[in-house]
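Structure, as C-alpha coordinates:
A protein chain is absent from this complex, but the other protein chains hold their places.
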Amino acid sequence: MEEISILLLFDVLVGLTLVWLAWQTLSSLDLFRAIVLFIAFGLLMALAWVRLNAPDVALAEATIGAGLTGALFLSALAQLSASTKRKDEENKIENS
Amino acid sequence: MRKIKLKILEKKPSLFTRLTLGILMFLLAASLAYAVWSLPTQALGLSAEVAKNVEMSGVSNPVTAVLLNYRSYDTLLELGVLLLALFGVWSLGGVSANKSSFVNPILDFLSRFLVPVFILFSGYLLWVGGFAPGGAFQAGAVLAAAGVLLFLNDWQLERKYSGFSLRFVLVLGLVLFVAIGFGFVFLDRVFLEYPPQLAGGLILLIEAAATLSIGISLAALFLGRDPSVKSDSKIDTGVHK
Amino acid sequence: MTPAFLYALVGIVLFSIGLYGLILYKHLLRKILAINILGSGVFLVMVALAARTGDAVPDAVPHAMVITGIVVAVSATALALALMLRVDAETGQAVLPEDREE
Partner (left out) sequence: MNTLYLAVALFLLLTLIAGMWRILHGPTPADRMLAAQLFGTTAVACLLLLSQALEQPALRDIALVFALLAAVTAIAFVKRAWLKKSDES
(Lines give C-alpha, C1' and ligand atoms only; values in the text may rest on other atoms or scores of the structure.)
Protein backbone atom coordinates (compact mmCIF):
# COMPACT_ATOMS: atom_id res chain seq x y z
CA MET A 1 0.00 0.00 0.00
CA GLU A 2 2.91 2.28 0.86
CA GLU A 3 4.34 1.86 -2.60
CA ILE A 4 1.10 2.87 -4.28
CA SER A 5 0.82 6.05 -2.23
CA ILE A 6 4.46 6.96 -3.03
CA LEU A 7 3.77 6.39 -6.73
CA LEU A 8 0.61 8.49 -6.55
CA LEU A 9 2.57 11.31 -4.92
CA PHE A 10 5.17 10.92 -7.69
CA ASP A 11 2.45 11.19 -10.33
CA VAL A 12 0.90 14.27 -8.74
CA LEU A 13 4.30 15.99 -8.51
CA VAL A 14 5.18 15.15 -12.13
CA GLY A 15 1.77 16.37 -13.31
CA LEU A 16 1.89 19.65 -11.40
CA THR A 17 5.46 20.35 -12.50
CA LEU A 18 4.53 19.67 -16.12
CA VAL A 19 1.72 22.21 -15.97
CA TRP A 20 3.92 24.74 -14.18
CA LEU A 21 6.75 24.30 -16.69
CA ALA A 22 4.34 24.69 -19.61
CA TRP A 23 2.96 27.90 -18.15
CA GLN A 24 6.43 29.32 -17.43
CA THR A 25 7.61 28.36 -20.94
CA LEU A 26 4.79 30.22 -22.62
CA SER A 27 4.66 33.28 -20.40
CA SER A 28 8.45 33.85 -20.50
CA LEU A 29 9.44 37.00 -22.37
CA ASP A 30 13.06 35.87 -22.57
CA LEU A 31 13.12 33.46 -25.51
CA PHE A 32 16.26 31.63 -24.39
CA ARG A 33 14.68 30.99 -20.99
CA ALA A 34 11.53 29.70 -22.70
CA ILE A 35 13.59 27.24 -24.76
CA VAL A 36 15.51 25.89 -21.76
CA LEU A 37 12.22 25.46 -19.89
CA PHE A 38 10.83 23.61 -22.90
CA ILE A 39 13.84 21.24 -22.88
CA ALA A 40 13.16 20.52 -19.19
CA PHE A 41 9.48 20.01 -20.07
CA GLY A 42 10.48 17.34 -22.59
CA LEU A 43 12.59 15.53 -19.99
CA LEU A 44 9.70 15.44 -17.56
CA MET A 45 7.32 14.24 -20.27
CA ALA A 46 9.55 11.16 -20.61
CA LEU A 47 9.01 10.43 -16.89
CA ALA A 48 5.25 10.78 -17.43
CA TRP A 49 5.33 8.25 -20.30
CA VAL A 50 7.25 5.85 -18.07
CA ARG A 51 4.57 6.14 -15.39
CA LEU A 52 1.86 5.50 -17.99
CA ASN A 53 3.52 2.19 -18.86
CA ALA A 54 4.55 3.36 -22.32
CA PRO A 55 8.33 2.77 -22.49
CA ASP A 56 8.33 2.90 -26.31
CA VAL A 57 6.88 6.40 -26.26
CA ALA A 58 9.27 7.41 -23.48
CA LEU A 59 12.20 6.24 -25.60
CA ALA A 60 10.98 8.22 -28.62
CA GLU A 61 10.40 11.33 -26.49
CA ALA A 62 13.83 10.94 -24.87
CA THR A 63 15.73 10.55 -28.15
CA ILE A 64 13.90 13.40 -29.88
CA GLY A 65 13.60 15.67 -26.85
CA ALA A 66 17.23 15.29 -25.75
CA GLY A 67 18.89 15.06 -29.16
CA LEU A 68 16.92 17.16 -31.62
CA THR A 69 14.36 19.62 -30.26
CA GLY A 70 16.81 21.51 -28.07
CA ALA A 71 19.40 21.79 -30.83
CA LEU A 72 16.77 22.87 -33.38
CA PHE A 73 15.35 25.63 -31.19
CA LEU A 74 18.73 26.90 -29.97
CA SER A 75 20.06 27.01 -33.51
CA ALA A 76 16.97 28.86 -34.76
CA LEU A 77 17.20 31.34 -31.89
CA ALA A 78 20.86 32.05 -32.66
CA GLN A 79 20.06 32.83 -36.30
CA LEU A 80 17.00 34.84 -35.30
CA SER A 81 18.75 37.06 -32.80
CA ALA A 82 21.54 37.73 -35.32
CA SER A 83 19.11 39.13 -37.88
CA THR A 84 17.02 41.12 -35.41
CA LYS A 85 20.22 42.57 -34.01
CA ARG A 86 21.21 43.71 -37.49
CA LYS A 87 17.82 45.30 -37.87
CA ASP A 88 18.21 47.14 -34.55
CA GLU A 89 21.54 48.59 -35.68
CA GLU A 90 20.02 49.70 -38.98
CA ASN A 91 17.29 51.50 -37.07
CA LYS A 92 19.86 53.20 -34.87
CA ILE A 93 21.76 54.52 -37.90
CA GLU A 94 18.56 55.71 -39.55
CA ASN A 95 17.37 57.47 -36.45
CA SER A 96 20.66 59.20 -35.65
CA MET B 1 30.90 37.35 -19.47
CA ARG B 2 28.51 40.10 -20.33
CA LYS B 3 25.00 39.46 -19.17
CA ILE B 4 22.92 38.79 -22.24
CA LYS B 5 19.45 40.20 -22.44
CA LEU B 6 17.46 38.54 -25.17
CA LYS B 7 14.14 40.03 -24.18
CA ILE B 8 11.75 40.50 -27.02
CA LEU B 9 9.72 43.63 -27.25
CA GLU B 10 6.17 42.48 -27.12
CA LYS B 11 3.35 44.50 -25.70
CA LYS B 12 1.50 42.63 -23.01
CA PRO B 13 -2.03 41.88 -24.16
CA SER B 14 -4.75 43.83 -22.35
CA LEU B 15 -6.24 42.43 -19.17
CA PHE B 16 -9.64 42.09 -20.87
CA THR B 17 -8.21 39.90 -23.66
CA ARG B 18 -6.27 37.74 -21.25
CA LEU B 19 -9.25 37.33 -18.94
CA THR B 20 -11.71 36.47 -21.72
CA LEU B 21 -9.34 33.97 -23.29
CA GLY B 22 -8.51 32.52 -19.88
CA ILE B 23 -12.19 31.95 -19.08
CA LEU B 24 -12.77 30.38 -22.51
CA MET B 25 -9.79 28.05 -22.05
CA PHE B 26 -11.01 27.13 -18.56
CA LEU B 27 -14.44 26.22 -19.95
CA LEU B 28 -12.78 24.17 -22.70
CA ALA B 29 -10.59 22.33 -20.18
CA ALA B 30 -13.54 21.73 -17.86
CA SER B 31 -15.71 20.26 -20.61
CA LEU B 32 -12.87 18.06 -21.87
CA ALA B 33 -12.21 16.89 -18.30
CA TYR B 34 -15.90 16.07 -17.92
CA ALA B 35 -15.75 14.08 -21.17
CA VAL B 36 -12.76 12.08 -19.93
CA TRP B 37 -14.35 11.62 -16.50
CA SER B 38 -17.50 10.14 -18.02
CA LEU B 39 -15.51 7.50 -19.94
CA PRO B 40 -15.45 4.03 -18.37
CA THR B 41 -12.47 3.52 -16.02
CA GLN B 42 -11.75 0.13 -17.55
CA ALA B 43 -11.45 -0.20 -21.29
CA LEU B 44 -9.42 -2.79 -23.13
CA GLY B 45 -9.41 -0.93 -26.45
CA LEU B 46 -7.63 -2.97 -29.09
CA SER B 47 -5.10 -4.55 -26.72
CA ALA B 48 -6.81 -7.97 -26.91
CA GLU B 49 -6.67 -8.02 -30.71
CA VAL B 50 -3.05 -6.88 -30.64
CA ALA B 51 -2.08 -9.60 -28.15
CA LYS B 52 -3.98 -12.30 -30.08
CA ASN B 53 -2.23 -11.67 -33.38
CA VAL B 54 1.23 -10.77 -32.15
CA GLU B 55 2.65 -14.25 -32.94
CA MET B 56 1.69 -13.82 -36.58
CA SER B 57 3.24 -10.36 -36.89
CA GLY B 58 6.87 -11.49 -36.88
CA VAL B 59 7.88 -9.46 -33.81
CA SER B 60 7.04 -9.82 -30.13
CA ASN B 61 6.97 -6.14 -29.16
CA PRO B 62 3.31 -5.13 -29.61
CA VAL B 63 4.13 -1.49 -30.44
CA THR B 64 6.51 -2.51 -33.24
CA ALA B 65 3.88 -4.96 -34.46
CA VAL B 66 1.32 -2.15 -34.68
CA LEU B 67 3.76 0.25 -36.33
CA LEU B 68 5.20 -2.08 -38.95
CA ASN B 69 2.46 -4.63 -39.49
CA TYR B 70 -1.12 -3.93 -38.38
CA ARG B 71 -1.10 -0.21 -39.09
CA SER B 72 1.85 0.09 -41.43
CA TYR B 73 -0.05 2.66 -43.50
CA ASP B 74 0.62 5.13 -40.68
CA THR B 75 4.34 4.49 -40.74
CA LEU B 76 4.49 4.61 -44.53
CA LEU B 77 2.69 7.95 -44.69
CA GLU B 78 4.77 9.24 -41.78
CA LEU B 79 7.94 8.62 -43.82
CA GLY B 80 6.28 10.62 -46.60
CA VAL B 81 5.46 13.48 -44.21
CA LEU B 82 9.09 13.58 -43.07
CA LEU B 83 10.25 13.91 -46.69
CA LEU B 84 7.66 16.63 -47.38
CA ALA B 85 8.85 18.64 -44.38
CA LEU B 86 12.42 18.32 -45.66
CA PHE B 87 11.41 19.49 -49.14
CA GLY B 88 9.62 22.41 -47.51
CA VAL B 89 12.73 23.43 -45.60
CA TRP B 90 14.93 23.04 -48.68
CA SER B 91 12.56 25.07 -50.83
CA LEU B 92 12.83 27.96 -48.38
CA GLY B 93 16.49 28.27 -49.29
CA GLY B 94 17.63 28.48 -45.72
CA VAL B 95 20.08 30.79 -44.06
CA SER B 96 23.65 29.63 -44.36
CA ALA B 97 25.00 29.13 -40.88
CA ASN B 98 28.08 31.12 -39.96
CA LYS B 99 31.13 28.93 -40.19
CA SER B 100 33.83 29.61 -37.67
CA SER B 101 37.34 28.76 -38.76
CA PHE B 102 38.31 28.00 -35.19
CA VAL B 103 38.21 24.26 -34.42
CA ASN B 104 37.62 23.58 -30.77
CA PRO B 105 39.86 20.61 -29.83
CA ILE B 106 37.55 19.51 -27.01
CA LEU B 107 34.46 19.45 -29.22
CA ASP B 108 36.46 17.78 -31.95
CA PHE B 109 37.56 14.99 -29.62
CA LEU B 110 34.10 14.67 -28.10
CA SER B 111 32.40 14.27 -31.46
CA ARG B 112 35.01 11.79 -32.66
CA PHE B 113 34.33 9.79 -29.52
CA LEU B 114 30.53 10.14 -29.37
CA VAL B 115 29.46 9.71 -32.99
CA PRO B 116 30.52 6.05 -33.25
CA VAL B 117 28.81 5.37 -29.90
CA PHE B 118 25.61 6.97 -31.22
CA ILE B 119 25.71 4.86 -34.36
CA LEU B 120 26.29 1.70 -32.33
CA PHE B 121 23.42 2.61 -30.00
CA SER B 122 21.18 3.32 -32.96
CA GLY B 123 21.86 -0.17 -34.27
CA TYR B 124 21.12 -1.61 -30.84
CA LEU B 125 17.76 0.19 -30.65
CA LEU B 126 16.87 -1.03 -34.13
CA TRP B 127 17.62 -4.65 -33.23
CA VAL B 128 15.99 -4.55 -29.81
CA GLY B 129 12.78 -3.10 -31.31
CA GLY B 130 11.61 -6.59 -32.32
CA PHE B 131 11.07 -7.77 -28.75
CA ALA B 132 11.47 -4.78 -26.39
CA PRO B 133 10.95 -1.00 -26.50
CA GLY B 134 12.87 0.42 -29.43
CA GLY B 135 12.52 0.44 -33.18
CA ALA B 136 13.04 2.47 -36.31
CA PHE B 137 11.89 5.86 -35.01
CA GLN B 138 14.00 5.80 -31.88
CA ALA B 139 17.02 4.42 -33.73
CA GLY B 140 16.56 7.04 -36.45
CA ALA B 141 16.41 9.82 -33.89
CA VAL B 142 19.68 8.66 -32.29
CA LEU B 143 21.28 8.54 -35.74
CA ALA B 144 19.99 12.08 -36.36
CA ALA B 145 21.55 13.19 -33.08
CA ALA B 146 24.90 11.91 -34.39
CA GLY B 147 24.35 14.01 -37.52
CA VAL B 148 23.43 17.07 -35.45
CA LEU B 149 26.60 16.64 -33.43
CA LEU B 150 28.67 16.57 -36.63
CA PHE B 151 26.93 19.63 -38.07
CA LEU B 152 27.45 21.52 -34.82
CA ASN B 153 31.13 20.79 -35.26
CA ASP B 154 31.07 22.49 -38.69
CA TRP B 155 31.34 19.18 -40.45
CA GLN B 156 30.35 19.30 -44.10
CA LEU B 157 29.08 16.54 -46.32
CA GLU B 158 31.47 16.02 -49.19
CA ARG B 159 30.04 17.39 -52.40
CA LYS B 160 30.23 14.09 -54.25
CA TYR B 161 27.85 12.55 -51.69
CA SER B 162 25.44 15.45 -51.35
CA GLY B 163 23.70 14.93 -54.68
CA PHE B 164 22.38 11.56 -55.75
CA SER B 165 23.73 9.53 -52.80
CA LEU B 166 22.01 11.75 -50.23
CA ARG B 167 18.70 11.68 -52.08
CA PHE B 168 18.93 7.93 -52.51
CA VAL B 169 19.28 7.39 -48.76
CA LEU B 170 16.51 9.90 -48.03
CA VAL B 171 13.91 8.03 -50.10
CA LEU B 172 15.29 4.52 -49.40
CA GLY B 173 12.92 3.81 -46.49
CA LEU B 174 9.81 4.93 -48.35
CA VAL B 175 10.73 3.19 -51.61
CA LEU B 176 11.62 -0.11 -49.95
CA PHE B 177 8.43 0.00 -47.87
CA VAL B 178 6.25 0.57 -50.93
CA ALA B 179 8.18 -2.01 -52.98
CA ILE B 180 7.75 -4.73 -50.36
CA GLY B 181 4.13 -3.68 -49.83
CA PHE B 182 3.38 -4.02 -53.52
CA GLY B 183 5.61 -7.08 -53.97
CA PHE B 184 3.15 -9.36 -52.22
CA VAL B 185 0.14 -7.92 -54.03
CA PHE B 186 1.18 -10.11 -56.96
CA LEU B 187 1.23 -13.13 -54.64
CA ASP B 188 -2.47 -12.80 -53.82
CA ARG B 189 -2.15 -10.64 -50.75
CA VAL B 190 -3.43 -7.14 -50.01
CA PHE B 191 -1.15 -4.11 -50.06
CA LEU B 192 1.31 -4.09 -47.11
CA GLU B 193 0.42 -7.60 -45.97
CA TYR B 194 3.39 -9.89 -45.35
CA PRO B 195 3.35 -13.68 -45.17
CA PRO B 196 3.69 -14.58 -41.45
CA GLN B 197 6.79 -16.76 -41.88
CA LEU B 198 8.70 -13.97 -43.63
CA ALA B 199 7.30 -11.08 -41.57
CA GLY B 200 10.13 -10.93 -38.99
CA GLY B 201 12.87 -10.58 -41.58
CA LEU B 202 10.90 -8.19 -43.77
CA ILE B 203 10.10 -5.94 -40.82
CA LEU B 204 13.76 -5.81 -39.84
CA LEU B 205 14.73 -4.98 -43.44
CA ILE B 206 12.12 -2.20 -43.68
CA GLU B 207 13.07 -0.88 -40.26
CA ALA B 208 16.76 -0.77 -41.16
CA ALA B 209 16.02 1.24 -44.31
CA ALA B 210 13.55 3.45 -42.43
CA THR B 211 16.12 4.10 -39.68
CA LEU B 212 18.62 5.37 -42.23
CA SER B 213 16.03 7.54 -43.97
CA ILE B 214 14.58 8.97 -40.74
CA GLY B 215 18.03 9.66 -39.29
CA ILE B 216 19.37 11.38 -42.39
CA SER B 217 16.11 13.33 -42.92
CA LEU B 218 16.03 14.65 -39.36
CA ALA B 219 19.71 15.60 -39.50
CA ALA B 220 19.10 17.35 -42.84
CA LEU B 221 16.13 19.18 -41.27
CA PHE B 222 18.52 20.47 -38.62
CA LEU B 223 21.01 21.63 -41.25
CA GLY B 224 18.16 23.55 -42.87
CA ARG B 225 19.42 23.84 -46.43
CA ASP B 226 20.15 21.60 -49.36
CA PRO B 227 23.83 20.60 -49.00
CA SER B 228 24.19 20.23 -52.78
CA VAL B 229 23.52 23.97 -53.19
CA LYS B 230 26.66 26.02 -52.70
CA SER B 231 26.56 27.59 -49.25
CA ASP B 232 27.97 30.95 -50.42
CA SER B 233 25.26 31.51 -53.05
CA LYS B 234 22.65 33.39 -51.08
CA ILE B 235 19.14 33.11 -52.40
CA ASP B 236 17.63 36.47 -53.29
CA THR B 237 14.88 37.19 -50.80
CA GLY B 238 13.37 39.83 -53.05
CA VAL B 239 13.54 42.52 -50.39
CA HIS B 240 15.68 45.56 -50.97
CA LYS B 241 17.41 46.45 -47.79
CA MET C 1 -8.43 9.05 -8.85
CA THR C 2 -6.36 6.67 -10.94
CA PRO C 3 -2.98 7.69 -12.40
CA ALA C 4 -4.47 7.39 -15.90
CA PHE C 5 -7.16 9.94 -15.11
CA LEU C 6 -4.65 12.22 -13.41
CA TYR C 7 -2.42 12.27 -16.49
CA ALA C 8 -5.40 12.71 -18.81
CA LEU C 9 -6.33 15.77 -16.75
CA VAL C 10 -2.76 17.10 -16.99
CA GLY C 11 -2.91 16.55 -20.75
CA ILE C 12 -6.12 18.55 -21.01
CA VAL C 13 -4.63 21.41 -18.98
CA LEU C 14 -1.48 21.38 -21.17
CA PHE C 15 -3.69 21.50 -24.27
CA SER C 16 -5.58 24.51 -22.91
CA ILE C 17 -2.41 26.34 -21.87
CA GLY C 18 -0.89 25.67 -25.29
CA LEU C 19 -3.97 26.97 -27.09
CA TYR C 20 -4.01 30.06 -24.86
CA GLY C 21 -0.37 30.79 -25.70
CA LEU C 22 -0.87 30.09 -29.40
CA ILE C 23 -3.71 32.63 -29.63
CA LEU C 24 -2.32 35.29 -27.34
CA TYR C 25 1.40 35.62 -28.04
CA LYS C 26 2.64 37.24 -31.20
CA HIS C 27 6.25 36.14 -31.52
CA LEU C 28 6.41 33.15 -33.87
CA LEU C 29 8.93 31.24 -31.75
CA ARG C 30 6.54 31.42 -28.83
CA LYS C 31 3.72 30.24 -31.08
CA ILE C 32 5.83 27.24 -32.15
CA LEU C 33 6.60 26.41 -28.51
CA ALA C 34 2.86 26.69 -27.77
CA ILE C 35 2.00 24.24 -30.58
CA ASN C 36 4.54 21.78 -29.20
CA ILE C 37 3.05 21.98 -25.70
CA LEU C 38 -0.46 21.66 -27.11
CA GLY C 39 0.61 18.56 -29.02
CA SER C 40 2.21 17.04 -25.93
CA GLY C 41 -1.09 17.53 -24.12
CA VAL C 42 -2.95 15.63 -26.84
CA PHE C 43 -0.39 12.79 -26.76
CA LEU C 44 -0.70 12.62 -22.98
CA VAL C 45 -4.50 12.26 -23.14
CA MET C 46 -4.19 9.53 -25.78
CA VAL C 47 -1.64 7.46 -23.86
CA ALA C 48 -3.49 8.00 -20.57
CA LEU C 49 -6.70 6.67 -22.11
CA ALA C 50 -4.73 3.68 -23.46
CA ALA C 51 -3.56 2.85 -19.92
CA ARG C 52 -7.08 2.05 -18.66
CA THR C 53 -6.56 -1.71 -19.07
CA GLY C 54 -6.13 -2.38 -15.35
CA ASP C 55 -3.26 -4.78 -14.71
CA ALA C 56 -3.04 -5.92 -18.32
CA VAL C 57 -0.60 -4.55 -20.90
CA PRO C 58 -1.71 -1.09 -22.14
CA ASP C 59 -3.25 -0.72 -25.57
CA ALA C 60 -0.41 -0.60 -28.09
CA VAL C 61 -2.32 1.14 -30.90
CA PRO C 62 -2.41 4.64 -29.34
CA HIS C 63 1.25 4.18 -28.31
CA ALA C 64 2.24 3.56 -31.92
CA MET C 65 0.18 6.55 -33.07
CA VAL C 66 1.84 8.79 -30.47
CA ILE C 67 5.34 7.66 -31.53
CA THR C 68 4.47 8.52 -35.13
CA GLY C 69 3.01 11.80 -33.86
CA ILE C 70 6.17 12.73 -31.98
CA VAL C 71 8.33 12.29 -35.08
CA VAL C 72 5.85 14.22 -37.23
CA ALA C 73 5.74 16.97 -34.58
CA VAL C 74 9.52 17.39 -34.61
CA SER C 75 9.66 17.55 -38.41
CA ALA C 76 6.78 20.05 -38.44
CA THR C 77 8.65 22.09 -35.83
CA ALA C 78 11.75 22.13 -38.01
CA LEU C 79 9.69 23.33 -40.98
CA ALA C 80 7.96 25.96 -38.83
CA LEU C 81 11.29 27.24 -37.55
CA ALA C 82 12.63 27.49 -41.10
CA LEU C 83 9.51 29.45 -42.11
CA MET C 84 9.95 31.71 -39.09
CA LEU C 85 13.57 32.43 -40.04
CA ARG C 86 12.46 33.25 -43.57
CA VAL C 87 9.75 35.65 -42.29
CA ASP C 88 12.37 37.21 -40.04
CA ALA C 89 14.81 37.59 -42.94
CA GLU C 90 12.13 39.20 -45.14
CA THR C 91 10.55 41.58 -42.67
CA GLY C 92 12.99 41.85 -39.77
CA GLN C 93 10.29 40.75 -37.34
CA ALA C 94 9.37 37.21 -36.45
CA VAL C 95 5.63 37.87 -36.26
CA LEU C 96 2.65 37.26 -38.51
CA PRO C 97 1.80 40.08 -40.96
CA GLU C 98 -1.34 41.17 -39.05
CA ASP C 99 0.64 41.51 -35.81
CA ARG C 100 3.44 43.57 -37.31
CA GLU C 101 4.35 46.77 -35.53
CA GLU C 102 5.56 49.55 -37.74
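Note that the chains take the letters A, B and C in the order they are written out, and that residue 1 is the start of every chain.
Quick note on the criterion: a contact is a pair of C-beta atoms (placed from the backbone, for glycine too) under 8 Å apart; a residue touches a chain by one contact, two chains touch by 3 or more.
The shown structure was predicted, so the numbers you read here are calculated from the model rather than taken from an experiment.
S.K.: List the shown chains that the missing chain touches in the full complex.
M.R.: Every shown chain touched by the left-out chain: A, B.
S.K.: Out of B:Leu46, B:Leu114, B:Leu166 or B:Leu205, which touches the unshown chain?
M.R.: Within the whole complex, the residue contacting the unshown chain is B:Leu114.
S.K.: Thinking of the whole complex, not just what is shown, which of B:Val128, B:Val169 or B:Leu205 touches the missing chain?
M.R.: With B:Val128, B:Val169 or B:Leu205 as choices, the missing chain is touched by B:Val128.
S.K.: Kindly note down the residues of chain B that lie in touch with the hidden chain.
M.R.: Those residues of chain B that touch the unshown chain are 1-4, 98, 100, 107, 110-111, 114, 117-118, 121, 125, 128, 132-134, 138, 142, 145, 148-149, 152-153.
S.K.: To test your reading of the contact rule: which positions on chain A touch the chain that is missing from view?
M.R.: Against the left-out chain, chain A lists 2-3, 6-7, 9-10, 13-14, 17, 20-21, 24, 32-33, 36-37, 39-40, 43-44, 46-47, 50, 55, 58-59, 62-63, 66-68, 70-71, 74-75, 77-78, 82.
Simple rule for what comes next: only the chains that are shown with their structure count from here on.
S.K.: Just give me the whole-number Å value for how far the CA centre of chain A lies from that of chain B.
M.R.: 18
S.K.: With chain centres defined as C-alpha means, what is the inter-centre distance between chain B and chain C in Å?
M.R.: So the centroids are 16 Å from each other.
S.K.: So how far apart, in whole Å, are chain A and chain C when each is placed at the average of its C-alpha atoms?
M.R.: The answer is 11 Å.
S.K.: Residues touching two or more other chains, restricted to chain B: which are they?
M.R.: Those would be 8, 10, 63, 95, 135, 137, 141, 218, 221-222, 224.
S.K.: Among the residues of chain A, which are close enough to touch at least two other chains?
M.R.: Each of 31, 56, 60, 64, 68, 72, 77, 79, 83 in chain A touches at least two other chains.
S.K.: Would you tell me which residues of chain C are touching chain A in their complex?
M.R.: Interface residues on the chain C side: 1, 3-4, 6-7, 9-10, 13-14, 17-18, 20-21, 25, 27, 29-30, 33-34, 36-37, 40, 43-44, 47-48, 50-51, 57-58, 63-64, 66-67, 70-71, 74, 77-78, 81, 84-85, 88-89, 92-94.
S.K.: What does chain B use to touch chain A in their complex?
M.R.: 4-8, 10, 61, 63-64, 95, 97-98, 125, 133-135, 137-138, 141-142, 144-145, 148, 152, 218, 221-222, 224, 241
S.K.: Any idea which chain A residues touch chain C in the complex?
M.R.: 7-8, 11-12, 15, 18-19, 22-23, 25-27, 31, 34-35, 38, 41, 45, 48-49, 51-54, 56-57, 60-61, 64, 68-69, 72-73, 76-77, 79-80, 83-84, 87
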